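Missing here: one protein chain of the complex. Every other protein chain is in place.
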């Protein structure tokens, strides 16, 4: 698949074909990175898995974003960051509720862990939204959005660092569902991780160069491309895993996996990109998103927290979440 | 009363008098439609009642809105849609909490059913608000608000259709409070329903033609008229029923009746009006409401869900909800 992506990149394929091949290759490599991180984590005790996943599991998304920033596609990157959160909270969580609810009736979520994750998710996403509010609403226009974005990024990463010990401990309780997974030898895990990450970097580059011509060919706006297409491709695996867990009636674990992604995006990926773009002189990425993106983000995050904090899910809530996602995506179609 | 309304319409009564008479006649006919739907529903098992009510119970409001659209009063219709939601969520729920709380102390709402209704209400109202957000916040001004409104309307109606089977089943559990109601013969129920609906159509027409002169005479802005007066008149009966149930300490049933109305408005009435206005070439109705209406709508719906999801109500929360309604109405007085 990677070879195919290489061929697509260097030969004279149509823009859309190359884009699709690269998207699939990125997705597969993301799975491979995920699997090897998991295997590696098992060596150091189950708690380390979560931490390693936070640090390395976002590598493919990080590569895509960096190459897109180098190509000047700031709008795509911003939309993809918000889009990943929205896709996880509305589409994937909605699918998980829908599938789980249809198969098993009402599912219960009322453990302390669920509530802690939901609360942390709500607060971290809200903090990430503050620079946009400041930019959009402050009467004397702020010329300092870059400085503010960096301050906020540092605060978010500090919060993430503070949460690591708790995640390590949390991990212990959460790791049971993985228990049956067959183990790879440690050298295999490290080798696969290194190779997959390296390939992911190359394919991400090709994916980004295929993105612009594909957008033109399909007449899709950059914001829609980032919000829907890049966001869904970049999170494909977490998504499938989350829905599968819900189908197996492990609703709490599904919920933890699905909500972990928005937390990682707002506490790690977005701030890291802001700092990397500032340090390495790429096209400057700030945390100032377009007003509609921010409004949809805050609305979704509040809705999902309120709905899940009651400790129950059913398929109709899932259907409503999916409907909301469709409506938001439609609103960005004419971006 | 209907005769009186007819006289008022065709004779030379003052604008305000005619308006008041028509408002009372519409309200009485709405009750009659509601009663006959209920009696009819009992024939087909209690679950059908809820579904029939969703389909037919909004008929008078639908007639008023269609005539108002034909008369070009788009602002009144939009304000009345939002106003119905606000009146139900703040004024009527507030009154129910206040009356129930003063009579019976803290009332409990923590059944699964309550939470499911609150979650569905929150999500459907939020989805209805997306086109307004897109219009108000999207940097490249959207010329596509009509198309977006129709897409959103279809999504909302699809969600409603998906919720019907669950409502049918829910109905079974909820129907006990009705059990003592005396039954009408089936021919009587159908006859009353037909005649009342027909009359409602006429009186709605008169109500709308009386509305504009009355607004002028009383120096009320169209938005305030729709938001407060039309909204309260159009929901008078549900309101009285909801508050009565709370006074009888059937707080969960009261809550279900009161929150069902916003759900019907956002999942059925508003989308149906958008599609009807597009199909029959009336003044175009979109789901783009004024920013202040949307802000008050989203704020209220989030507040009410948060307050009710904790599973308790007391009279002070009721008083606070009423105060919030008064404050919002005051903000629109100088519309």
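Note that the chains take the letters A and B in the order they are written out, and that residue 1 is the start of every chain.
FYI, a contact is a pair of C-beta atoms (placed from the backbone, for glycine too) under 8 Å apart; a residue touches a chain by one contact, two chains touch by 3 or more.
Keep in mind the model is a prediction, meaning the values are calculated, not measured.
Engineer: Return the single residue from A:16, A:71, A:123 or A:276 that touches the missing chain.
Structural biologist: A:123
Engineer: Among A:95, A:152 or A:236, exactly one should touch the missing chain; which is it?
Structural biologist: The missing chain is touched by A:152.
Engineer: Using the touch definition up top, pick the residue from A:31, A:163 or A:244 that touches the left-out chain.
Structural biologist: Hidden-chain contact among the options goes to A:163.
Engineer: Extract the touching residues of chain A with respect to the undisplayed chain.
Structural biologist: Output for chain A: 112, 115-116, 118-120, 122-124, 126-127, 129-131, 133-134, 137-140, 142-144, 147-148, 151-152, 155-156, 158-159, 162-163, 166, 298, 302, 305-306, 309.
Engineer: Footprint of the hidden chain on chain B, which residues?
Structural biologist: 106, 290-292, 295-296, 299, 302-303, 306-307, 309-310, 312, 314, 316-317, 319-321, 323-324, 326-328, 330-332, 334-335
In this section, only the chains that are shown with their structure count from here on.
Engineer: Taking each chain's centre as its mean C-alpha position, how far apart are chain A and chain B in Å?
Structural biologist: 39
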